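Heads up, one of the protein chains got dropped from this complex, but the rest are sitting where they should.
So, chain A:
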């Protein structure tokens, strides 16, 4: 966290003293050792197993009370868009794997006795029975999301009051008159904000809803809040969005290749109802600790955003790391330091080129029961890339995409490059 961001954060919340144990021990991946067969590195005292491998483009995860792991797929496998995995002998490796589901994509969540999932335009659900694979047909919960190519996935999360929150990404980089064209100005107002680039709230229990007719816009100005989770302890929605791309390619007069690789930040927020997070008019510069005016809207890399309604992030990560999932640690099997904190799966960058690509890790933000950040973020699991430096995303061995906490407190991590799912446990050593 930069000094400015830390100051801003202190002003926003009452920062409690960081516990002695958190300061005295390094809980980052750097304290551990890399295991070549595992493909990743986790902190000392933790253990990871390959729960499943070569599963295809695995994205988000959900774990049922009985330990069944569900995974969604970005593109369909032979027998379906969803996977159910069970580990009958409890050795940390799934021994029964079944594909099912007639449509899908990235979003996946459990709510009551239902498994919710989504394609790019529709959210459906399956009623779960005793068996791992549901037997009935899917019900349609919400349909009518605009068909779009960029930022099209529709992840969902649920609060305790019967609401479902759905991210609807922006169909562009920065709402330019001419998409991704150097110097092209931004549309003002940006019409994409009407039905996209925000988080919408729907009735969690009602089928047959339509985007644009049912539900309400909960928060706006979010380019792609793909990593999103309800924090049941703080009773609030959190997300970390994908910042805009290509500052240097589109505005070479204002940005160097190095600035373009680092900027803008990936912003971690506690969503406020009707909150505005500034896209496409602005972006967060974590090096300056300031929200800046976007170059499509008269900015030059040095001019702060004027609109005081644009909300500052709680903390921020370097540019283009691509947060793909967020989950709060609700278990009690990990050390106290991790309780109520946030894990973030970073898919890893592509547009830091020509500089080496970064991200490709699972980060952790320590938090308290009230959902306030209590210390600096760190990298919890890394070495997913497989090579260092990584020139191109294509060469990465693994790319983290999904996270879920099991009933036994284990953390599951999915990857859509190697199709691997890891189970991470704490074994006290």
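Just so it is clear, a contact is a pair of C-beta atoms (placed from the backbone, for glycine too) under 8 Å apart; a residue touches a chain by one contact, two chains touch by 3 or more; residues count from 1.
Keep in mind that, in the parts below, contacts and distances are computed from a predicted model.
Of "Tripartite tricarboxylate transporter substrate binding protein", "Cytochrome c domain-containing protein", "Sugar transport system permease protein" or "Multicomponent Na+:H+ antiporter subunit D", only "Cytochrome c domain-containing protein" is the UniProt protein name of the chain excluded from the display. When the omitted chain is restored, the residue from A:69, A:128 or A:152 that touches it is A:152. Considering the whole complex, the residue from A:246, A:330 or A:397 that touches the absent chain is A:246.
Counting the whole complex, the residues of chain A in touch with the unshown chain are 57, 74, 149-152, 178-183, 245-246, 249, 252, 350-351, 353-354, 391-395, 417.
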